[in-house]
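Structure first, commentary second.
In this view, the complex is presented without one of its protein chains, the others remaining in place.
A and B are the chain letters, set down in written order, and residue numbers restart from 1 in every chain.
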Amino acid sequence: MTNLKEVEIKDEWFKPKAKNLEKAEMVVRPSLSYWADAWRKLKKNKLAMLGMFFLIFLAIMAIFVPIFSPYLVTATDYPSQNKAPSMTHWFGTDEAGRDVFTRTWYGARISLFVGLMAALIDFFIGIIYGGISGYKGGKVDLIMMRIIEVLYGLPHLLVVILLMVVMGSSLTTIIVALTITGWVGMARIVRGQVLQLKNYEFVTASKSFGAKTSRIIRKNLLPNTMGPIIVQMTLTVPSAIFAEAFLSFLGLGISAPFASWGVMANDALPVILSGHWWRLFFPAFFISLTMFAFNVLGDGLQDALDPKLRG
Amino acid sequence: MLREQVLHNKSTGKPTFEGKERMEEKILQVEDLQVTFTTFGGVVQAVRGVTFDLHKGETLAIVGESGCGKSVTSNAIMGLIPQPPGKITNGKVVFKGKDLTSFKKSDLRKIQGLDVSMIFQDPMTALNPTMTIGEQLTEGLRTHHKISRVEAKTKAIEMLLLVGISNPSERLNQYPHQFSGGMRQRIVIAIALICEPTLLIADEPTTALDVTIQAQILELFEEIQKKTGVSIILITHDLGVVAKIADRIAVMYAGKIIEIGTKREIFYEPTHPYTKGLLNSVPRLDLVEEELEPIEGTPPDLFAPPAGCAFTARCPYAMEVCNLVYPVATSLSEKHKVDCWLQDERAKGLFN
């Protein structure tokens, strides 16, 4: 390497330099707390943020539209059946003259309710089952995991369909049926997390202070296992929404005159070839967009919360 | 140093070269090589102007701490810098008179594995777990030469015997997980050598192995070099390995070679404070009474490398000039060069 500055080197530079070790060991990035760091990462993910904002919008609309709409969800108006979207009926009307706009947002209520309830109940069962299995270990864990293994091999939607046949169709039975099969995945994840963490030193430390098992789980283990669990919950919601729509579409879920996106799509089936596009389009559009929003948000959370990817 | 038995004759070696002259034939010249990587945090200057050459049948060891750019250097020679994010921004890699940095990918592939090949650090991950040893051994051979399956197999068996694996014809049909770590590294070496390359780059070839296996693998290197006359670039941070098989040593720090010389020169007359520090930080059986001295501090951030010598912040002999200007190379002997301001006339007597 040619050194062009050679001529500029002054004699007085040749003297011992004061030591300055701290500078060499300077930390590059200020350390953030786990949640702040995750939030910073999530904010950078535009698609995930878009999904989040859409879901907030959806929730607000789902709560308020059915309250303030001039039409009732179940109100039939046969003279104006199958009307195209207009100023009076923004999303048109169905075969009984019901307002599709109102029904669409009522459907959003159902979908969000089913999704969130399923995720919450899964969460509680999963935490308890997985937490006990992972924390107790040994024989208890072995038996509990064998049970999960068998349940995991079951075709879920088939079992849900059977349960729906037996219990009759209603919103409650949908949620019960979905959670009976759905908690298994969550329990597995919780158990994995607990196993990873239970040998950490801080757990041994609190054990040696005489803390009770339940307290160790609650205070020490749970906060550290939340990342993957939150991701799993976010991804449970769209699959529950899908399952509800699927069942309603098969005639096993919510039934008319009440509206769910699945019911609306099912009702639209006979008329899709006769040009009443709005009947299918609106429920189809919103269910897809909602599932999309939950999926991208879940992906974004996964990237943001995964400690392995931090750096 | 002179290798008597140079059986290897695949290079278009001119028949006039004999004995010592053959040894002096330069097969590789790296000139002012600079490599950068673009990352989310900015541009990392991983290699900042590396120059050295390599003779036929010689072993050059490149030593340094992790992250000093030694592996990047070897990947650049091999044409294995992923682009992007990596980029060779300057310099040449002249192999047998041709600059490899100007080669197209397809031309590069005609050299890779055939003339230059590489051994990786971890034999547990360097072999494909889903392919038989036989296929992994012969695929390179069958890519570069038009030979039959049977011929390739014969050659593979020959190679396995060379690296000391018994029952080679049975072993060919087995998968990597059926071999121990040391055996796997022997297989990796066999794969690297099967096309009889002129240059072998070994990136930390013994780091992942047990100490006893390490010695065996190093002996294998010496034996193979005797038999085939291959030139070796050995990347390592283990000075014990270097002491055993290197002819010459290049010491790298923060993307630059700061001192280069013969093994004897580097071990007995280390000149750069970093080289001295490196030698003092290794336990030596012959110098029991001496205490180990770790080098204080950590290497600099290569996102924004200093204008002067990168070792200044950790150097016990740092001067004002070190921070400001990078020192010119000083030749201490025919082969011994060092980049350090302490060699300047004006610095003499300052630290006595």
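Everything that follows uses one rule, which is that contacts are C-beta pairs under 8 Å (C-beta built on N, C-alpha and C of every residue); 3 or more make two chains touch, one makes a residue touch a chain.
By our rule, contacts and distances are computed from a predicted model.
A chain of this complex does not appear here, and its UniProt-recorded name among "ATP synthase subunit alpha", "Aminotransferase", "Peptide ABC transporter permease" or "DNA ligase (ATP)" is "Peptide ABC transporter permease". Remark: the omitted chain is touched by one listed residue; of B:T39, B:S102, B:S180 or B:S333 this is B:S180. Of B:V93, B:I191, B:A246 or B:L302, it is B:I191 that touches the chain left out of the display.
From the options B:H144, B:K227, B:K276 or B:R346, the residue with contact to the unseen chain in the full assembly is B:H144. In the full complex, the hidden chain is touched by chain A at residues 149-150, 153-159, 161-163, 165-166, 238, 242, 245-246, 249-252, 262, 265, 268-269, 272-273, 275, 277, 280, 283-284, 287-289, 291-292, 295-296, 299. One chain of the complex is left out; on chain B, the residues touching it are 78, 80, 108-114, 117-118, 120-122, 124-131, 139-140, 143-144, 175, 177-181, 183-184, 188, 191-192.
FYI, only the chains that are shown with their structure count from here on.
Only residues 32, 49, 51, 296-298, 300-301, 312-314, 317-326, 328, 341, 344, 346-347, 350-351 of chain B touch chain A when the two sit together in their complex.
Looking at the complex, you find that chain A touches chain B at residues 1, 3, 5-6, 8-9, 11-17, 19-21, 23-25, 28.
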